[in-house]
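Structure incoming, see below.
Yeah, one chain of the complex is gone here, protein chain that is, but the others are all in their spots.
Entry: chain A
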Amino acid sequence: MDSLAFAKPESWRIGVDIGGTFTDLVLASSTGAIEVHKVPTVTHDPSQGALDAIAGAAASRGMSVGDLLGRCTLFVHGTTVATNTLLEGKGARVGLVTSKGFRDALEIRRGIRENPWDHRTPYRPVLVPRYLRLPAAGRLDRQGKEIDPLDLSEVEAAIGAFREEGVQAVAICLFNSYLSGTHEAAAAERIKELAPDLMLSVSHAIAPVMGEYERTTTSVLNAYVSPVTLSYVRSLNNALTGNGLKSPFVLIQSNGGAVSVTELGDTAVTLLLSGPAAGVGALNYYREAIGSGNLISIEIGGTSCDVIIMNEGEVAAVDLLDIGGYKCVTPSVDLHTIGAGGGTIARVDSAGFLQVGPEGAGARPGPACFGHGGTEPTITDAQVVLGRLKPGPYANGALVIDKVLAEKAIGEKVAKPLGLTVEQAAAGIIQMMEQKLLHAVQRVSTERGHNPERFTLIAGGGAGPLHAASVGRALDCAQVYIPKLSGAFCAMGMLNANIRHDYMRVLWGRLNEVTSAFLEEHFNVLEARAVELLTREGFAPDKTALRRAFDLRYLGQQWDVTIEVGKAFDPELVRRAFEKDYERLFGHTQPDGVIEITKIRLIALGLIAPLPSARADAVTAPGAPAETRPVWVDQESGWRDVPIYRGSSLGAGQVIVGPAIIDEQTTTVMIGCGDRLTVDPSGNYRVSMGQ
């Protein structure tokens, strides 16, 4: 597919990331140039925002949209359509075929409450009402063998009921079918005969994992979001190919890899993290320039902060996602999200304590200083009061920051009740925000068994570079790295993602007892499927990678550790790799413990040539500050006259000692007292920490 490295004349890749407030477009040219276009997101029609950004990019190059798309070798898209469809309750009407006795797994939700103290809040609405969760008799035993045959007449009756109720999509989840798909396949077959127009979502194909609740909710979620999402994706693809794009575009999935629009099939559930998961591609891109595979990114946008850890070049994967209270099993980037972004709201509780978040002001009205009617003080308002963000127009006038509104909101809602000045209150809000960021990173690293001191902290998102130096200092990180294009972090990462398909299969055996032939037989089945798919997507065998992994645990335990393994099965090597990770995660091992395999996994990659690092011109004359203005630096230094640089005036090799602010096209960078910032050869900022 993509042939960027060889293309002449000039060609490019385009990445489009649609966020709550802005739609970001990044164009990476075969000449090495990288361009960013930011346009406001069109909430009711996200594809319009994408097309606006494309038109803007074409205009700035002085070419037609047809030319721009015609020379695009790879168009990558991250979409929040699946997520928004779910959170706004706008999905399809779904019917569920389930096993007799188990129709309520979806509604019982295993009784999971994220915060038990918050027991007054109801669950999110159940996506399929009980009267559309229809049971069929039939039973597989705990080995997947049939005890009672599936009663197809009950499946037929269910279809009749679904018809009457206007059901658009059907999920099938039968008991123990992660062990054998026979009953589900038979049910699916009958539904296809009787109702070929209904979209089908079958649990053993979508989420072949043990656990009737997780399999049910995943197949239901898929049925719920797929019709709307696929229709969006297809119409955008038609618009793009109709305007000159030569090959179908690709979508970022929750696993951080991409999938071609044409091969996505009926599984839009894999797109629930499309967007933030592209952070992995960004980490892979920047690690080259940083020269380390130990990275922690904090990507801070308007509403939240996403934390991703890359350890020795690898980002861990998880299977279980929680999207606004809905659970979903789909291989995903291990990404930790907290409600801390530019729009996060500060308030004072009934006993005079400042609290920050997790509530946010959203894209609308957004921070008070945006002038869209918001009256609650936010992080962005505090940054404005503290002189770090300058009042006036941003993003080509798409928004205008009004300092008076920021001062008013903080004054009334925080400063006055606490008996502080507006500036003191704003400083407190920022301190509390940065404490939240610090705690989030500490939590992720503690839970994963990593010490942040070994890591480089990378700033992402429009708001990340304002906080990264301060948070990195508190974490004792080795250094902080701030990409010039932080504000388009995920769109950038999209251009550096491989095509990726994840496969898994439940399979039990003791590590010291299973045979290589047995494993090979099962891996071969998965590999055949993967190779067929990658071939269809245009990847020659030398442009693919097939990676195998086991889920392992000590006998008797109920939690697994995923260990990647080579093609040749060597139980001793596997044991050692397992013990190494187990020790890191749990602090001990069981020297005589029996190790059990619970799952095999295959990660199939279609390799896309890595995006070459940008090259910045070396500094000839060091860029001088464009201005100096009073800025609140930190608790110790207070207000100082701080030099403000224009990012475009800085060249590779230039050194700036903090405090300083750099205005960039997509973000604002802030470094503190004694921090030493160097512009690296790719034009990004490497910061070593002062005290």
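Keep this in mind: a contact is a pair of C-beta atoms (placed from the backbone, for glycine too) under 8 Å apart; a residue touches a chain by one contact, two chains touch by 3 or more; residues count from 1.
We adopt the following convention: contacts and distances are computed from a predicted model.
A.B. asks: Refer to UniProt and select, among "ABC transporter ATP-binding protein", "Phosphate transport system permease protein PstA", "Cyclase" or "Hydantoinase B/oxoprolinase family protein", the name of the complex member that is left out.
C.D. replies: "Hydantoinase B/oxoprolinase family protein"
A.B. asks: Which listed residue (A:88, A:118, A:542 or A:572) would be found touching the missing chain in the intact complex?
C.D. replies: The missing chain is touched by A:118.
A.B. asks: Touching the left-out chain: which of A:48, A:262 or A:435?
C.D. replies: From the options A:48, A:262 or A:435, the contact with the absent chain belongs to A:435.
A.B. asks: At which residues does chain A meet the chain that is not included here?
C.D. replies: 101-105, 107-108, 110-113, 115-123, 129-131, 141-142, 175-176, 178, 210-214, 349-355, 418-420, 424, 427-428, 431-432, 435-436, 439, 442-443, 446-447, 449, 557-559, 585-588, 635, 638
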